[in-house]
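Handing you a structure now.
Left out: one protein chain. Kept in place: all the others.
Chain nomenclature is as follows: A and B, assigned in order of appearance, with residue numbering initiated at 1 for each chain independently.
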Amino acid sequence: MPKPRPTVPHDPNPDIAHGVPPVAVSSTSTRVNRTGSWKYIRPIYQDKVAPCNQGCPVGIDIEGYMNLLREGRLSDAVDLLLRENPLPAVTGRVCYHSCENACNRAHYDEAVSIHAVERLLGDLALESPPAIAPDRNRAETVGVIGSGPAGLACAYHLARLGYGVTVYEAEPEPGGVLRYGIPEYRLPKAVLAGEIERIRRLGVTIRCGVRVGRDLAFSEVEGHDAVFVSTGARQCRPLGVEGGDLRGVLPGLGFLCRVTRGEKPELGRRVVVVGGDSTAIDCARAALRQGAEVTVVYRGERDPQALNWEEIAAAEREGVCFEFLAAPLAAVGDEDVPDVSPLDAVEASFGEAGGAGVKAKVAGLKCVRLKLGEPDAAGRRQATPVGGCDFLVPADSVLVAAGEDAEIGFLPEEVAREAGRVRVHPLGGTSLTAVFAGGDVIDAPHTVADAIGSGKRAAIGIDHFLRQQAGEKLDGQEPAALRFGPQGNVSMARWRGDDPVRRVGPVNDVVTYDMLNTAHFVHAARYPDRQLPADRSRAGFEESNLGLTRQDGLAEAGRCFHCGVCNSCEVCLIFCPDVAITRRSNGGFQISYKYCKGCGVCAAECPRCAMAMTREGL
Amino acid sequence: MSQPLIKDLIPREELLDSGHLACPGCGGALAMRLVLKGLGEKTVVSLPACCWTIIAGPWPQSSLHVPLFHTAFETAASTAAGIKAALSVRGDDDTTVLAWAGDGGTFDIGIQALSGAAERNDDILYCCYDNEAYMNTGIQRSSATPWGAWTTTTPAGQPKSHPKKDLLAILAAHGIPYGATACVAYPADLMAKVRKAKTIRGTRFLQILAPCPPGWKTADDETIELGRLAVQSRVFPLLEVEDGERWRFSMEHAGTPVKDYIRRQGRFRHLTEEDVERIQKQVDARWKTLERRVQASADL
Partner (left out) sequence: MKKVVMGNHAVSWGVMLARAEVIAAYPITPQTQVVEELAKMCGDGRLAARFIKVESEHSAMAACIGASAAGTRTFTATSAQGLLLMHEVLHWAAGGRLPVVLADINRAVAPGWSIWTDQNDTLSQRDTGWIQLYCETNQEVLDSTIQAFKLAETVNLPVMIVLDAFFLSHTSEPVDIPDQADVDAFLPRREAQLKLDVDDPHTFGALATPAVYMEMRLRQQEAMDEAHEVLRRVDEEWHQRFGRRYGAIEGYHTEGAEIVLVTSGTVTSTARHVVNECRARGEKVGLVKVRMFRPFPTALLRQQLAGVPQVAVLDRNISPGRSGIFAEELRAALYDLPSEKRPRIDGYIVGLGGRDVTPAVIEECLNRTRVAGPQSAPQREDVWVGVKA
């Protein structure tokens, strides 16, 4: 506050009585000049969307919790995260973090290790569970089929929206691909159990050992007011080239399921894994832990920028070999007739090569080198075989991880489908009223994060549907209005209208790197995840990536640029030549338009593009 | 990664009021605001003819929360010396007497008084906010105008044909206890220098680069960016010199191409590629000189 100014000079000279003092001595402040009348544009605070928020398939307000962490509000950060993502300890470990690929800091030095911060918050939430109480305030119930990430997410959000939810799970334990498709060195069961427990505590009922279409008719599930189908995709695709029926050529996901159930499936000494996604890499690392020499044959190139690079790097550290830019031509067998072995039973259970005959055993995989062509209009480069570059990878087991198909035969005809997947609207609705779908069963990227994201979208879709059914007037919240940026996933907080984050003049535009003013940033290296030493991690199923310590995690969160959202750095206030910006007592800043001359220095200097210049109001 | 945040390095108290008459985006206004923050309330300002004569506000207004004496063009330093002597003789040796002048009143018409004060080591803090021309009278050249710049008295056909006077070196030659260059684009550095200067007795000099949108023919919102470019391109390096002989760079200067700085400004629009290269060479040569000075200081 400026000191109170004396208004009358202390001169008892009778000249003062004339009104003009003997010398030009000041008696008032220039604050009487409304220099704001000079401007023709004016600055406003305008929160925008951080690219990580848009890049997150789950639709998490990443920037929001980074900002809360900056303020030291740890439990509020956890709370904000849990409003959008019920499984942060999971995603912090297994998500391919497209948020980090979108992170603007990557252009400055290194992307923020968002996954590590999310994992830290997820683990903290498990350590000290925040009290999210059940809040059953609606009469309707919803049936969720499948307790994988999509189903769990949908159930969680619906429960928080006030519905009664029952989840029907075919396996003896819940989790879906999280349990059976991801080994413990990547996702410990205890972590998964904790996340699921949180969902149970909301009042969600999970009924295991119930396969819809076998133990329970679909029509019975339709007894709920709405249904969410998230049965996943577990049908392993075959090798697709000659020799796919040789003994020892096995479905990769099947192998993993057994490993995660605690079994030690029989496997050769030299294993080739075909494929490059998470399933393939996990097959490789699991096979390694069984003592095999493992080679992965992968169509993609060696690319540290690739989404799954860390998994590939971890596998390489442990001793897995990779043949990049290679594709199988054929599996070749040895000429000996093999003994009938328990392997046959395994094959038979996966419906391969039907039972009776004893096939030849695989001895190797013939592969061809690929080369990448010029980028097409969309920037994609086509891989084509290089003539005369065939090579053989000797192997006595081939694990095929070439993708999985969904089993949707149990769904009524009315549920439209395409190319083996259920067709859905933007908020998860199918062509059958009251039936929604998400996860691997729909045509979306097959990742855990996308599945969780689809579960949230469907929860919103179901809530919208049921409220309409109940006669409520809804404002027609278009999915677009709920998205983080034009291409992001939807925000539950926006749907519910209870976003705890204070936003100033928000617009749904994403901030790109060129919109930032990096002059006010300081270079700082990214904290790398702590890893078990390779020889220890490959020896068993102990969690191999230990993430960051709490201190380092919070420091890493401190590297966040807060793109598009004010974090009270005060750069605008400091650089204003007209002292026209002041702090508000409850946070944020106030521009005095009475004095602001519209120079625009504040907006130009804002490191994170959280301001804009506008002609409005003038 | 615990870098102090800029907001924690700048004092909160404002000693400058809004409603002052500076142009939008004025570097000189920001310079005064920041320097007063660093000096605090016990400051008396001696202000000769310059933009600030107008910025401060016409009678009966004032935009400052400290006493200000408007004085004749040449006399910033001599008036300040008189004020300081008066305060001192009446027992106040704490109040800082700040001479606040533009480049005209410092490099040209005021240099005699400044030299006299410096030679006597009068206990004043002299701040020159340098916008590189006589801006208040309508953009005429001064000896602080850089080579090649357009001004109304060095029009495009005959731009400034002499290099900018090296005033810091001149004052260093007087042996003053402290001299430095600073820039409004680096407020934490400026603040540190002001605070340091405040603790030193004798003649202290700060030359603060203050970009001027109308005079440099740049947009109102580019002031800070221009300051950064000036420093990082080494056109206006940030230095300190103590006791006239110990030179030090205040920070890393990236050495970005001078043309990135030059081509942003309308006052250099008429320069050819050769002209810009020549400026680059001048800047590079001067930088080497400064490096040698700094190196020689390290050996002292």
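The rule we apply is simple: a contact is a pair of C-beta atoms (placed from the backbone, for glycine too) under 8 Å apart; a residue touches a chain by one contact, two chains touch by 3 or more.
All of these numbers come straight from a predicted model, not from anything done at the bench.
Visitor: Where the complex has a chain not shown, which of B:Lys42, B:His162, B:Arg269 or B:Lys288 is the residue touching it?
Guide: B:Lys42
Visitor: Touching the hidden chain in the complete assembly: which of B:Arg120, B:His162, B:Arg201 or B:Arg263 does that?
Guide: Of these options, the touching residue for the absent chain is B:Arg120.
Visitor: Residues on chain A that touch the omitted chain in the whole complex?
Guide: 6, 9-13, 15, 18-27
Visitor: In the complete complex, the non-displayed chain touches which residues of chain B?
Guide: Contacting residues on chain B, toward the hidden partner: 41-44, 46, 53-54, 56-62, 64-72, 74-75, 77-90, 95, 112-113, 115-116, 119-120, 122.
The rule is simple: only the chains that are shown with their structure count from here on.
Visitor: Approximately how many whole Å separate the CA-defined centres of chain A and chain B?
Guide: The separation of the two C-alpha centroids amounts to 51 Å.
Visitor: Could you please specify the touching residues of chain B with respect to chain A in the complex?
Guide: 1, 3, 5-7, 10, 14, 16-27, 29-30, 33, 41, 56-57, 59-63, 65, 68, 70, 184-185, 187, 213, 219-225, 228
Visitor: Using the touch definition from the top, list the residues of chain A that touch chain B in their complex.
Guide: On the chain A side, the touching residues are 2-3, 5, 24-35, 38-39, 519-520, 522, 524, 555, 558-559, 568-571, 573-580, 592, 594-595, 597-601, 603-605, 613.
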